[in-house]
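Every protein chain except one is present and positioned as in the full complex.
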Amino acid sequence: MRVVVSITRKDGLSDPEGATTAKALRQLGYPVGEVHFGRTITLEVDAADAAAARAAATDMCTRLLANPVIEDFTVFVSEGEAVR
Amino acid sequence: MRVVVSITRKDGLSDPEGATTAKALRQLGYPVGEVHFGRTITLEVDAADAAAARAAATDMCTRLLANPVIEDFTVFVSEGEAVR
Amino acid sequence: MKVAVVVFPGTNCEQDVVHALRALGGTAELVWHGDADLAGADGVVLPGGFAHGDYLRTGAIARFSPVMTAVDRLAAAGRPVLGICNGFQVLCEAGLLPGALVANRDLRFICRPVHVRVESTASILTAAATVGDVLRLPLNSYEGNYTASAAMLGELAATDRVVLRYCDPCGAVTEEANVNGSLDAIAGVANAAGNVAGLMPHPERASDEILGSTDGVVVLESFLIALRLAAVR
Partner (left out) sequence: MTPPVATESLHRSLGMIDDEYHAVVTILGREPRPAELAMYSVMWSEHCSYKSSRAWLARFPTEAPWVVVGPGENAGVVDLGDGWLAALRIESHNHPSFVEPYQGAATGVGGILRDIFTMGARPVAVWDPLRFGPLDDSHNRYLLDGVVRGIAGYGNAVGVPTLGGEIELDDCYTANPLVNVMALGLLRRQQLVLSAASGAGNLAVLLGASTGRDGIGGASILASAGFDEASGAKRPSVQIGDPFEEKKLIEVCLELYRQGLVVAIQDLGAAGISCATAESAARGGMGMDVDLDAIHLREMDMTAAEILMSESQERMLAVVRPDDLDRVVALAERWEIAASVIGKVTEGGTLRVHHHGEVVAEVPAASLAEGAPRYLRPYHQPDDLEAAWADGPVLPASVDVPSSLLRLLADPAIGDTSPIYRQYDHQLFLGTVVEPGHDGSLLRIKGTGKGLAVSTDGDGARCALDPQRGAARIVWEAALNVAVVGARPYALVDNLNLGNPEKPEVMWQLIEVIEGLSVACEALGIPVVGGNVSLYNETAGVDIHPTPVVGMLGLADPMPARPPRLDRAEAGMAVWLLGPDDGDDFAGSAFARVVLDQRRGRPAAPDPAAGRAVVARAIELAGWCPVLHDVSRGGLAVAMAEIAIRSQVGVVVEVDHWQDLFTESPHRLVAVVPSDADLDGAMPGRRIGTVGGDAIDFGRHGALDLPKATAAWAAALARHLA
């Protein structure tokens, strides 16, 4: 089962990559405001159903994939809706 | 207007982040198959409508945000559906 | 006969490259990335570092600097253009060299001496060396893992444009010697004309006995010779 995990930096923390990219885009003439970087991890999970896949991926995020101190994550499974 | 750009490594090119993470997850006992890393860039674009925002973001991807040699990208605008 | 050594915000090896080129009798000067011309230089080196923090992607933002238009022109005119480490990444992003550099296989920064084997002497990178020479050079990078499409790889091999491969001290290309996991163990490549080349290891850091190796001298000398040759042509 395919699961996509989307990981973003917590609000309020600085995002130097985003800020630098925003500056570069403006220099190229694009009218952009804030720019923020995130990561996605696409996983093939061997799970019985969507709920199990979601649970497994949530667990993986907490343990390894995301850094709970500075990041938030959302797990998407192909059939379901997003949960946080 | 908020635009999200999702950037992934082209098929067949090496994805060391994905490969290493897959290995680490398996070591922790998770039944995962392939794992792929991607990046998302969330942009506030000053555009008249969704189509204009999409066009601008597509242009930004082609010129700067993605590397056409190794990456594919998809642009999402809040009202619209995904286009490639 | 002058070499321009380009400084982007975040570049950090510019002084080292100038120092090493001068020690070999070259004339080298720093050029700011925001300048639109290369101050009359006959060749250019893009040195190592973290241009624009390597944020977004290594080399991605740097290629839009005004100076890169002048670099393009010099490259098109057949003058020598050398990219070292981050400079190699910039040249790939700018489309002056094929392929791209991604994160090292083990997702760690690597700082250690490596051995590379000279695979071709058809470019400015190794014209003064001999095919099969093994050089011991410092490697210092997080994104040094060379990658390219299968088609591009085939073309590089067919046109003698793979210049350096990671190898063991005896010159054997092994999985273990390919410390960052580069495709086909590629450590350096050139363009079709041979006047633009890039490599991940740092030849300038191996150009003084007291620093442990002088194997980088042949690379910098090849570049300086190409500089003179291009001018007489």
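Just so it is clear, A, B and C label the chains in written order, and each chain counts residues from 1 on its own.
The rule we apply is simple: contacts are C-beta pairs under 8 Å (C-beta built on N, C-alpha and C of every residue); 3 or more make two chains touch, one makes a residue touch a chain.
A quick note: this is a predicted structure, and the numbers were derived from the prediction, not measured.
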| item | value |
| --- | --- |
| Touched by the hidden chain, restricted to displayed chains | A, C |
| Chain C residues that touch the omitted chain in the full complex | 9-10, 12-13, 15-16, 19-20, 34, 49-50, 52-55, 108-112, 138, 140, 142, 202, 204-205, 208, 210-211 |
| Residues belonging to chain A that touch the chain removed from view | 9-10, 12-16, 20, 23, 67, 69-70 |
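Here is the rule we go by: only the chains that are shown with their structure count from here on.
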| item | value |
| --- | --- |
| Averaged-CA centre spacing for the pair chain C and chain B, given as whole angstrom | 29 |
| Chain A and chain C, separation of their C-alpha mean positions in angstrom | 35 |
| Whole-Å gap separating chain A and chain B, where each centre is the average of the chain's CA atoms | 11 |
| Multi-partner residues of chain C (at least 2 other chains) | 56, 61, 64 |
| Touching two or more other chains - residue numbers and ranges from chain A | 21, 24, 28 |
| In the complex, chain A residues that touch chain C | 16-17, 20-21, 24, 27-28 |
| Complex contacts: residues of chain C adjacent to chain B | 56-57, 60-61, 64, 92-93, 98-100, 102-107, 145, 147-150, 181, 183 |
| Chain A to chain B touching residues, read off their complex | 6, 8, 18, 21-22, 24-25, 28, 30-47, 56, 59-60, 63-65 |
